[in-house]
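Here the complex is missing a single protein chain, while all its other protein chains stay put.
The chains carry the letters A and B, assigned in the order they are written, with residues numbered from 1 in each.
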Amino acid sequence: MLEVTGIKEIIKPENLAYSRTEVLIDNTLSYCPGCGHGTAHRILAEVIDEEGLQSQTIGVSPVGCSVLLYNYIDVDIQQAAHGRAPAVATAIKRLLPDKFVFTYQGDGDLAAIGTAETIHACNRGENILIIFVNNGIYGMTGGQMAPTTLPGMKSTTSPLGRDVKTMGNPLKMTDIVATLPGTCYVTRQSVHTPANVRKTKKAIRKAVQYQKLDKGTCFIEIVSNCPSGWRMTPTQSNKWMEENMFPYYPLGDMKVPEE
Amino acid sequence: MAKIKGSIVVNVEKCKGCEVCMVSCPTGTIAMAKEVNGKGYYYAYPANPEMCIGCASCAMVCPDGVITVYKTKI
Partner (left out) sequence: MEKELRLMKGNEAVAEAAIRAGVDGYFGYPITPQSEILEYLMEANPAETTGMVVLQAESEVAAINMVYGGAGCGKKVMTSSSSPGISLKQEGISYIAGAELPCLIVNVVRGGPGLGTIQPAQSDYFQSVKGGGHGDYHLIVLAPASVQEMADFVDLGFELAFKYRNPVLILSDGAIGQMMEKVYLSPQKERLKVFADWATTGKPDTRERNIITSLDLDPDGQEIFNHKLQEKYNVIRENEVRLEEFQTEDAEYLFVAYGTSARVCQKSVQLARAQGIKVGLLRPITLFPFPSKRINELSGQVKGILSVEMSAGQMIEDVLLAVNGKIPVRHFGRLGGIVTTPEEVVENLKSNIIGG
């Protein structure tokens, strides 16, 4: 492996402060440079590793950029039809109730074609974790408008900017599912700074605990960037996300179970 | 008081040159190389290694998990 390193004397096994988890498979991710998916995958894999869940986990990957999640996280995974991951996960969890079951979906998958499955899984309070990566655009198919695209935001199918009059307003799925009694933990996070990465990891860890306690559906939205779809550099996109996405999709816990 | 000094190892060929690590580094350790790797990305590297405090902010935000961090008390 070709590497560049800092001060060589410090590089000793006893000084190891951080290395990637083995649950993250050593494949090159197919995501664009700077895409939040990679970070989200990594911390999900870390939590699975740290909680000792690798042999207990069954994940469901979507249609979208993260369809190939099954090549990156070393757990049993089912790839679901577009939008249907919560239905697939429902059956897995009901048939194998002692496993840790999660779905990992993008905004098109969860909030467009999959709206019914999302709402009904949450309404039934299925004991699963839904991870919702929201970057306000359809990445894999080339940058079309998504249900979460902001008003005025340009995309290949809203070239003049999203016009709420003809295209509707962005859907705040997290707010919607928070109103359902079936959800127990609903939160919005991001993964673009170290502090936010830590918070998101904590959220995933909480969701693991709540699932063990049969508390209902956990729903973690990760507001993320799409440098390619937004036609920006990665660092520009993170800044744009802070200035534009966060006011519309504010970070924080929306619903936490009573202790 | 003991000082913490760190040292990062970057997997050059896996780095996609996204610069998010550079932006997150609190001490200005990281810069992007002036040459590209096999995929054509300007990869990240510890340009000022003596500034590194091993906080692992870079590794935390790296979407591709290409950074390993070591630290020790001096």
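Everything below uses one rule, namely that a contact is a pair of C-beta atoms (placed from the backbone, for glycine too) under 8 Å apart; a residue touches a chain by one contact, two chains touch by 3 or more.
The shown structure was predicted, so the numbers you read here are calculated from the model rather than taken from an experiment.
Within the entire complex, contacts from the absent chain reach the displayed chains A.
Of A:10, A:43, A:58 or A:129, it is A:58 that touches the chain left out of the display. Only one residue from A:20, A:84, A:192 or A:206 touches the chain missing from this view: A:84. In the full complex, chain A contacts the hidden chain through residues 54-58, 60, 67, 70, 74-81, 84, 87-92, 94-96, 99, 116-117, 120.
In this text, only the chains that are shown with their structure count from here on.
Chain centres here are Cα averages; for chain A and chain B they lie 25 Å apart.
If you check the complex, the residues on chain B that touch chain A are 5-14, 16-20, 23-24, 29, 33, 37, 41, 43, 45-46, 49-50, 52, 54-57, 59-65, 67-72. Within the complex formed with chain B, the residues of chain A that make contact are 1-12, 15-20, 24, 28-29, 31-39, 42, 191-194, 197-198, 227, 233-235, 238.
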